[in-house]
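Below you'll find the structure, written out as structure tokens, and then a few comments.
Removed: one protein chain of the complex. Kept in place: all other protein chains.
On to subunit A.
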């Protein structure tokens, strides 16, 4: 229940290349913010620095107005859920959840009361006397969450907590995490490489690439208006058309073609991007582009065609009712309202 402010965080291991460059981030009280990025983007490093498990090379971490940059991990008063859950194998579920309260010298009566309440909230009442090895993955995950939340942490840090669960459980657990987080109003940082997962539960998403934040915005904003080519690629844009210059107020030159867009032309635009399912298949005609299908992939809900076109190779989705054979021509237009100019 606090604000988190990261200012100019930088991290370098030994004499290697820096893994974080000048990273700044502000998280409002009670929000759930995701750090999204591929492995090696610095998202877990950032989380471990916030927790105090790693010491940043430079930069400041503030919770509300407390500067905790140099506070040792055991005095930060945060909670963390690990990828492996990291339950204490020699302690029962009850003792696992009670562990943090014991460290805070909370009385036995209050500990019992708070742990019991938290076990009820997380649906673990019947498992209190079990050992972690006797639980399923989903149950272990709940224990890890209960252990982290029972201490009423200023911040909850989640390090890819869902990656060891099967697909179905992952969806229900992420909803449970969001429910608990909203109910307890705990400021939460969620690290993941799964775009769908983080869009589903986050207030805001910070997309990380090579130790820098590429974009920090609400999920809807990132989905519809990716700021950079990296973000666009990461969230499912497949087509990137290099811009050769501007033609008119609402048109760019791509190869020897003119492509119309809906937004005012900007000299800084370097590529135009569009999702495969936003390209419209139409009958042959004037102003219609054509290309030859070179690869066809069945996606279940659609066919995805790789098309050799005057704009270069394009990924285009087509309906399953009317499949087009490899080698056959495909006719399409690029709807101006879906084309997105990107600067980098």
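In this text, a residue touches a chain if its C-beta (ideal position, glycine included) is under 8 Å from a C-beta of that chain, and two chains touch if they have at least 3 such contacts; residues count from 1.
In the analysis below, contacts and distances are computed from a predicted model.
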> Which listed name, "Branched-chain amino acid ABC transporter permease", "ATP synthase subunit a", "ABC transmembrane type-1 domain-containing protein" or "Heme exporter protein D", is the one UniProt assigns to the chain that has been left out?
Replying inline: "ABC transmembrane type-1 domain-containing protein"
> Which of A:2, A:49, A:63 or A:80 sits in contact with the chain that's absent?
Replying inline: A:80
>> Please identify which residue in A:147, A:174, A:204 or A:275 touches the non-displayed chain.
In response: A:147
>> Even though one chain is hidden, which residues of subunit A still touch it in the full complex?
In response: 51-53, 73-80, 82-84, 86-90, 99-100, 103-104, 131, 133-134, 147, 151, 157
